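The complex appears here minus one protein chain, its other protein chains still in place.
Chain lettering (A and B) follows the sequence in which the chains are written, and residue indices restart at 1 in each chain.
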Amino acid sequence: MYPSIMRESQFQEHNRFFLNMGPQHPSTHGVLLVVLEMDGEYVLDPQPILGFIHRMHEKMGESRPCQGFMPNTARMDYVCALPYNHGYVSLIEKKAGIEVPKRAEYIRVITSELNRVASHLLWLGAYLLDLGAFTPILYGFDDREHILDILEDITGSRLTYCYYRFGGVTQDIDDKFVDATRVFIKRLRKRFDMYEKLVTKNIIFIKRTENIGIISRDMAIRYGITGPNLRGSGIAYDIRKNEPYSVYPEFDFKVPVGQRGDCLDRYMVRVCEMEQSLRIIEQALDMLPEGPVRSKVPKNIKLAPGDCNFAVEAARGELSYYLVGDGTSVPYRLKIRVPSYSNLSCLPELGEGILLPDLVSIMGSLDLVIPEIDR
Amino acid sequence: MKRYFSDLFVGGKSLVEGLGVTLKAFCQPIVTVQYPREEIDITPNFRGHIDLVLDPEKNTFRCIACGMCERSCPSECIRVEGKKVEGKKKKTLALFTLDFTKCSLCGTCVEVCPTQALEFSNEYNLAAFSREAFHYDILKRLEERIL
Partner (left out) sequence: MEILSTLPPELIRMVFAVIIIISFIFLNAIMMGYLERKIAGHVQRRPGPMEVGSHGILQLVVDGVKLVGKELLIPVNVDRTLFRLAPILSFTPVILPLLVIPFSEKLQARDLNLGLVFIVSMTSINVMAILVAGWGSNNKYSMFGAMRAVAQSIAYEIPILLSMLAVVLMTNTFSLKEIVGAQQNIWFIVLQPLAFIIYIISGVAETNRAPFDLPEAESELTAGFHTEYSGMGFSLFFLGEYTNMFTVASVATVLFLGGWHGPPLPYGEYLGFVWFFLKVYFLLFFMIMIRWTYPRVRFDQLLNFAWKYLVPFSLANILITAVVVKL
C-alpha cells in the first residue's frame, strides 16, 4: 500500500519493526496514519500518511456559485469554524468590492474570538487525555458548553456555523448575548486558576512536556509553521497584528511568545492566547457600534477575472484562501491553505530517535485537526 | 543537587494541590443532565430542519412555488412543484419535499425566499431506522398543523 515508505534493508536488524499508529487511534486527533519504524522503544522515522478523509471541498468550491460554498467552510475544521467562515466571506468581499457595516465587523470579531477560546479549551482537554489525565477534558467541555450555548442562541448551530454572509452576518446580537458573554468571561477567568493548579504546575505534566519536541526558529521558518506553534518557538508573527484585517487594529492585545520551542511553551502560548482573546471580546463588547448588520448585496455575485488572496488567523495558524475568477459566479480555482498541513510536515524531522510517549506528546502539542488537512 | 530537592518539594506540593482541585470538584454538584429522562430547553433560534410558516391571517402557507429555494440550495435537497388551479392566476404549491440527509442547515433557502415562507424548526430528537424517514414532506407537515 505504501511502498515508498517500506525499505527492505531495515529488517537485517532484529530489533526493528514497523508499527502502525493506524487511522483509528485514540491519540491522532482524526484519521491519520503514522507509520513508525521502531527500534525497541525508540521511534526512528515517523511518516504520516494522509488522505483518509478527503472530501473534495476545493472541488465543491469550484463547481457551484460562490455563495453556495458557505456550509463547506465550517466543515473543514469543525472545532474552530468561524474563522474559516470569516476568511471566505472576506475573500469574496475583497474580490467583489462589498462594504461591510461596522457593527457586523465587530460581531464577526467577537464570535471568532469566542470560537478560538472554545477551540483552545478542546485542545487542552484532548492533549491531557493523550497524556493520560482523564479529568481536564471534562472540565474543558464544561466551559466549552457555555460558549456553545451562547453561540447557539444567535447562529443556530453548535459546531458547524454558517453565520457569516457576504456583506455582514445573518442575525443581529441582542442584550442577552452581551450579558451572557460578560458572565462567561468572568467565569472563565476564575477557572483559569483551577487549570493552573491542576495542569500547568503539575510536576508530571511538566516532565512530560519540558524540552520535548523543540522546534527551532530556523526549522519553523523552513517548514512554514504558523500559529501558536510558531509563536512558541520565539517568532512573534500573528496575522491579526502583522497583516491586520477586519477591525483588529482597534483592539489592544498582546501576542504571547515562547522561548524554547518545546511542548510546554506551545501549551503556555495557547493558554495565554485564551486570556488575550477574552480581552479582545471585552473591548469589542464595550466599543460595539449601532447600525445595520448586513449590507445590500446582489443575489448573484459575478467574480471578475483575476486572482485574489485573503489570510486570517485561525486557531491553529494562518489560514488563507486563494481564488481565481473567470467572470461567472463559479470560481475557476479555489485553493485553501490550511495551517495544520504545514504543522504536521515537521513531524518526521521532530520525531527522529525519540520515545513513543514523546511522539504522542509532540503530536498533541502541535494541535492538528486532520479533516482540515485532507479537506 | 539543589535541583534534586527542589524538584521533589515543588513537585510534591504541586501534586497535593492538584489533588485538592479534584477533591473540591468531587464535592461539587454535577453539571450534566440525565438525558433522556430529563431534557434541557432548547433555544428557539436552534436550526432544525426547515418548515413552512403557517401564516396566522391566511391560515395557510405563504409559499408561491417560485422555486428560488430549490435553485439556491447548494446541496440540491429541496424539491418544489406548483400546479395550476382553476380560478387563480398564479400557481399553488403542490409538493414540497426536503431531503434532510443532504441538508447542511446553511439557511440560504430561508433568506432568499421572497415571501419569507420558510423557517427553521426546533427538532433535534431525530432518529429513524431508514434513510427514507428523513425525506420530509414539508407540505404534509404544514397541513397536519393546520388541522
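We adopt the following convention: a contact is a pair of C-beta atoms (placed from the backbone, for glycine too) under 8 Å apart; a residue touches a chain by one contact, two chains touch by 3 or more.
What you see is a predicted model, and the numbers here were worked out from it, not measured in a lab.
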| item | value |
| --- | --- |
| Contact partner of the left-out chain, one of A:Ala133, A:Ile150 or A:Ile239 | A:Ala133 |
| Contact residue for the chain not shown (choose from A:Lys95, A:Arg208, A:Arg231 or A:Arg316) | A:Arg208 |
| Selected residue (touches chain absent from view) among A:Leu264, A:Val312 or A:Val360 | A:Val360 |
| Residue ranges of subunit A at the interface with the undisplayed chain | 17, 19, 26-27, 41, 128-135, 138-139, 142, 198, 202, 204-205, 207-208, 355-358, 360 |
| For subunit B, residues in touch with the removed chain | 8, 15, 18-19, 21-23, 25-26, 28-32, 34 |
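Everything that follows uses one rule, which is that only the chains that are shown with their structure count from here on.
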| item | value |
| --- | --- |
| Subunit A and subunit B: spacing of chain centres that average the CA atoms, whole Å | 25 |
| Residues on subunit B engaged by subunit A in the complex (per definition of touch) | 7, 10-12, 14-15, 17-18, 20-22, 25, 31, 43, 45-47, 72-75, 104-108, 111-112, 120 |
| Residues of subunit A defined as touching subunit B within the complex | 64, 67-71, 75, 135, 139, 142, 149, 152-157, 160, 162, 165, 170-171, 194, 197-199, 201-204, 299 |
